[in-house]
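Of the protein chains in this complex, all but one are displayed in their positions.
Labels for the chains are A, B, C, D and E, by order of writing; each one numbers its residues from 1.
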Amino acid sequence: MKLIVAYIQPERLNAVKQALYEAEVFKLSVTNALGCGQQKGYHETYRGADVEVNLLKKVRIEIAVNEAFVKPTVDALIKGARTGKIGDGKIFISDLTDCIRIRTGETGHDAIG
Amino acid sequence: MKLIVAYIQPERLNAVKQALYEAEVFKLSVTNALGCGQQKGYHETYRGADVEVNLLKKVRIEIAVNEAFVKPTVDALIKGARTGKIGDGKIFISDLTDCIRIRTGETGHDAIG
Amino acid sequence: MKLIVAYIQPERLNAVKQALYEAEVFKLSVTNALGCGQQKGYHETYRGADVEVNLLKKVRIEIAVNEAFVKPTVDALIKGARTGKIGDGKIFISDLTDCIRIRTGETGHDAIG
Amino acid sequence: MSGSCMQPGIRLLIILLLMGGLAGTCPAQETATSETTAASSAVAFTVNNVWMMTATFLVFVMHLGFATVETGLTRAKNTVNILFKNTVTPAIGLLTFALVGFNLMYPGDHWLSGHVVGFGGWGLHLPEGGTTSAYNPGYTYWTDFLFQGMFAATAATIVSGAVAERIKLSAYMIFTAIYVALVYPLAGSWKWGGGWLNDLGFHDFAGSTLVHSVGGWAALAGVILLGPRLGKYVNGRIKPIMGHNLPLATIGVFLLWLGWFGFNGGSVLSADPGAVSYVLVTTSLSAGAGIITAMLTSWIIQKKPDLSMILNGCLAGLVGITAGADIVSIPATILIGGVSGILVVLSVLGFDRLRLDDPVGALSVHLVCGVWGTLAVGLFAPGKSLAIQALGVVSYGAFCLVSAFVIFGLMKATLGIRVSEEEELRGLDIGEHGMEAYSGFQIFTSQ
Amino acid sequence: MSGSCMQPGIRLLIILLLMGGLAGTCPAQETATSETTAASSAVAFTVNNVWMMTATFLVFVMHLGFATVETGLTRAKNTVNILFKNTVTPAIGLLTFALVGFNLMYPGDHWLSGHVVGFGGWGLHLPEGGTTSAYNPGYTYWTDFLFQGMFAATAATIVSGAVAERIKLSAYMIFTAIYVALVYPLAGSWKWGGGWLNDLGFHDFAGSTLVHSVGGWAALAGVILLGPRLGKYVNGRIKPIMGHNLPLATIGVFLLWLGWFGFNGGSVLSADPGAVSYVLVTTSLSAGAGIITAMLTSWIIQKKPDLSMILNGCLAGLVGITAGADIVSIPATILIGGVSGILVVLSVLGFDRLRLDDPVGALSVHLVCGVWGTLAVGLFAPGKSLAIQALGVVSYGAFCLVSAFVIFGLMKATLGIRVSEEEELRGLDIGEHGMEAYSGFQIFTSQ
Partner (left out) sequence: MSGSCMQPGIRLLIILLLMGGLAGTCPAQETATSETTAASSAVAFTVNNVWMMTATFLVFVMHLGFATVETGLTRAKNTVNILFKNTVTPAIGLLTFALVGFNLMYPGDHWLSGHVVGFGGWGLHLPEGGTTSAYNPGYTYWTDFLFQGMFAATAATIVSGAVAERIKLSAYMIFTAIYVALVYPLAGSWKWGGGWLNDLGFHDFAGSTLVHSVGGWAALAGVILLGPRLGKYVNGRIKPIMGHNLPLATIGVFLLWLGWFGFNGGSVLSADPGAVSYVLVTTSLSAGAGIITAMLTSWIIQKKPDLSMILNGCLAGLVGITAGADIVSIPATILIGGVSGILVVLSVLGFDRLRLDDPVGALSVHLVCGVWGTLAVGLFAPGKSLAIQALGVVSYGAFCLVSAFVIFGLMKATLGIRVSEEEELRGLDIGEHGMEAYSGFQIFTSQ
């Protein structure tokens, strides 16, 4: 089992959800994040004092999948999120040792989907 | 060391905290999340246009524990969060290679608790 | 590749960003979190009813780095976040199996930075 | 007519009449003076009416005040629902008051039985001379209706806050329609319509009892029949459910204070300079005293000064002075306001101990201080009887509580008055309206 | 002078004059009475002027109402921009109205061609007797300017909501300056300035057409030339873009209702008790009826009652009654308001189907109900012609739509009227102003 974490542009979320849906990945968790990457920030100025904002709004998606689903999931993420512009985001993949469905107590591969 | 991540229903948070406390798990981190799982969403309608909301409010709990605490922690999470209804949530477990307490610089097992 | 997750005091964020910048760690993601640790909470009282608030505001930082950067990153985090007071926070490190840059499709070590 | 334009005795009379604006009853003497008199009197009538219209606007503002106070002191997930109720309330209030309430409350000579129930007929019909001082020296028929209609709807709005976060929208709207159309005006006729309590000398200047307690008793019935919100009383402990937007609540309290200038000031029913301005001063000093004593009480009991308590303290002072704003002295005013500020803090805590869950403190503000203010007239105002005041309080209490229990009770037995547990957890905004109040804001609450 | 102070016929005249405050035309008879008459008349003038100043304040409040409604019904990321526009609008409006608009709208005898274009000269110049009833029995020159100036700026504000979330700040400000300085007053002169539509007997009491449609047509031109917001119509489907702060929107609607008391009530142009108070009643009942019918329509069509729709319904009722508030009957009032409430819901849905993206429903409220209200005068008011009313509607429509298309069109062809796609995605607050409205709040939106 793998845990896939992706940071994407907020306005791509709907497209990503659509792409994941088409790849039959139905379960995901989303959080609000701020990111600092290659994309340069912008300046805000408030009452004459200038501030550089380099933490930009991003959306963090977390998806736990069985091995077979890693590739389709990553492809779907890329399909939905890619615009070719700096700031499109990153995907991080790590190992998951276990997964448990709270409602039923099922564990492992069965619990993930 | 393991990292336990759980997604639960927001209104179960107090019960989960209580159960963890009884299991002597005192340290945890919580974030706001939106989740899409088996639980079906609901419809919002704004000025005549309909939208299906399938990202539901969830709470994400992150707990780093030593191996011995994995089982009690998972049990406490289930005890606090389970209602038997769809949407109760999931628990994900992964390996942690290190842990550092910023204040003291302690690392590993000592730092976690 | 490693994934470094740190919980720090919100008011230390700017110092941490500065320290990371000096350590040439430019990419990071930040989320809002609530944490329960050794730091004791405080009491709120609303209309005569008392409530103990033990989930305190924290900032969660997530940084994916290549192995060589783990130590400098951790050092920078500690430099920026440490005040010596309870509540300074924790750093958690785990393995990352892969990393993909959405814009270009690059993977692994190249994608991370 | 001879060289002497008018008889001395008549002159004085005319002046008095002019000041009251009673041009319509002006003696029909054939003198130039009597015409200028009529003209001057018409001007006096115009002034009075301008003032009463201004007071009407201020009472209207109270609806916005209630909307914002109630929204601010409840949770974000029920905001749309509360705003919806508070927007519909004045609409229902004005329309039903036009149809039936106004003529029920002010039956004129059309009493049906004793001075207890009267009804002047359906709808609005401009009486002859209704736009002149012949109708009333202080206002036209239309101003009269609108001022009283704005008042009427406030009684229902008081209920809205106490039953918030769990009542079904439909149940609230049906209740409001019945209460504003029938119960409030019927009860009001006993005093302001010239009914039996008025005959007995009961004094309630602007409605500590007739508006605030009348709303408060209905709120009490609602709170009892609905039960507390989920999560308010858990394992015998009181858990605070915090208001989500205290700037809104504060805006609301300031708007209510502003509105009270019209509520009390307009209840003079003319622009009489001394009377109105005195009422404005008592109103303000009582509000100020309520803030200070609520602050001190809250600081002592809760250890830290609670903003929501001083907001309630301000309203408490306003409700408390409403019954006697025209006749109590300045020191008595400050005493009445000061006691109101203490009472409101204690009773917020007290109702919680009784497990009566009132999210915004409406019972403490409107019911408790409404009763206190009415009794205070008996204590501090020269020539008023505490016994008669108490009789009024009890009569209104009995009638309104029973009426509200019957209305809410019948609905509970039939279509239900409380939303489902699931809907309450997710919030009435999504349950009843399918929308959110703060789209895009991240709101995190575990209640 | 003999014992008889004045001739009977003249007496009556004086009384009438006094009531209207026409002291300036008072016959110069050498009697004590005529002086007291003058005095009384001066008081009448003062009363009228106090009322008109109060009405001016209320119309001013509408600017805050518009600011909050528009902010509440759009997204958090464009909030600073909307607040900015709505703060600058009254400033631009008042200054240009002082410079040119006032004398364009009320040319007096200075008509340049027929009763179509007139201009009384630049700037503000107190005419002789301008602070007495010789200027006007109802108000001074200064009150006149300020009341009308506040009106003028509202027409531009109507546009602001419809074009929100995508228009360039500079384009909006240039448009506003031209529209308020030239188009609105020129159009206004046709009726209120005593121009050709007035000559024909066209009736628009307080501006269903002269203010609301005039703003609405400009909004329509803007909406067409700008195109919809990104993400509103995707793959042939309508995606809701939710307002981010419904308490703000509700505050705005209550403030607008409050402001309408001055907008309509002040349009009586004196404190005439019967006339003003009647207008206040029709205004309120129409608003109430609009709320109720919008609720029912929304409940039936959308399945759940939509708060944003009843807020629009309230405004719809207010716009609808504005043309005939002084002359339609109470039942007709409720009908006009009720139909407005239905119309507004249907037309919000309709405009969406036409892919005309109007974030706050300004077209439905101000244009559709403005037209409806103007025609309703022809249907329900005794002695008014539907044909003339329709002629007025069409004339204003043609003139305003063409003017607005020209202004927006020229700007579109030159400096551009729409922000870049990137700026629209990130929000105009950062793009145009480099700041955020809710610093520190976590806002999460994928639109």
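Operating definition for what follows: a residue touches a chain if its C-beta (ideal position, glycine included) is under 8 Å from a C-beta of that chain, and two chains touch if they have at least 3 such contacts.
Just so we're clear, the structure is a prediction, and the values are computed from it rather than from any experiment.
Enquirer: Can you list the shown chains that the omitted chain is in contact with?
Expert: Contacts of the omitted chain with visible chains: A, C, D, E.
Enquirer: Can you tell me which of E:Thr131, E:Asn198 or E:Ser385 touches the chain that was removed from the display?
Expert: Touching the chain that is not displayed is residue E:Thr131.
Enquirer: Just to verify: which one of D:Leu99, D:Val117, D:Leu200 or D:Leu246 makes contact with the chain not shown?
Expert: Looking across D:Leu99, D:Val117, D:Leu200 or D:Leu246, the contact with the absent chain belongs to D:Leu246.
Enquirer: Of the residues listed, D:Phe119, D:Trp196, D:Phe254 or D:Phe399, which one is in contact with the missing chain?
Expert: D:Phe254
Enquirer: Among D:Leu124, D:Ala152 or D:Ile310, exactly one should touch the missing chain; which is it?
Expert: Of the listed residues, the one touching the omitted chain is D:Ile310.
Enquirer: List the chain A residues touching the unshown chain?
Expert: These residues of chain A touch the chain that is not shown: 32, 44-51.
Enquirer: Please identify, in ascending order, the residues of chain C that touch the omitted chain?
Expert: 10-14, 32, 42-46, 59
Enquirer: Residues of chain D in contact with the chain that isn't shown?
Expert: Residues of chain D in touch with the missing chain: 3-6, 8, 11-12, 14-15, 18-19, 31, 33, 36-37, 40-41, 43-44, 47-48, 50-51, 54, 58, 75-76, 242-247, 250-251, 253-255, 257-258, 261, 265, 271-278, 280-281, 284-285, 287-289, 291-292, 295, 302-308, 310-311, 314, 330, 334, 438, 441-445.
Definition applied: only the chains that are shown with their structure count from here on.
Enquirer: Work out which chains are contact partners of both chain C and chain E.
Expert: A, B, D
Enquirer: B-C versus B-D: which has more C-beta pairs touching?
Expert: By number of C-beta pairs in contact, B-C is the larger.
Enquirer: Taking each chain's centre as its mean C-alpha position, how far apart are chain B and chain E in Å?
Expert: 54
Enquirer: Averaged over CA atoms, how far is the centre of chain A from the centre of chain B? Could you give it in whole Å?
Expert: Chain A and chain B have C-alpha centres separated by 18 Å.
Enquirer: Among the residues of chain E, which are close enough to touch at least two other chains?
Expert: 242-243, 302-304, 306, 308, 442, 444-445
Enquirer: Could you tell me which residues belong to chain B and also touch two or more other chains?
Expert: In chain B, the residues touching two or more other chains are 31-32, 44-46, 94-95.
Enquirer: So which chains end up touching which?
Expert: A-B, A-C, A-E, B-C, B-D, B-E, C-D, D-E
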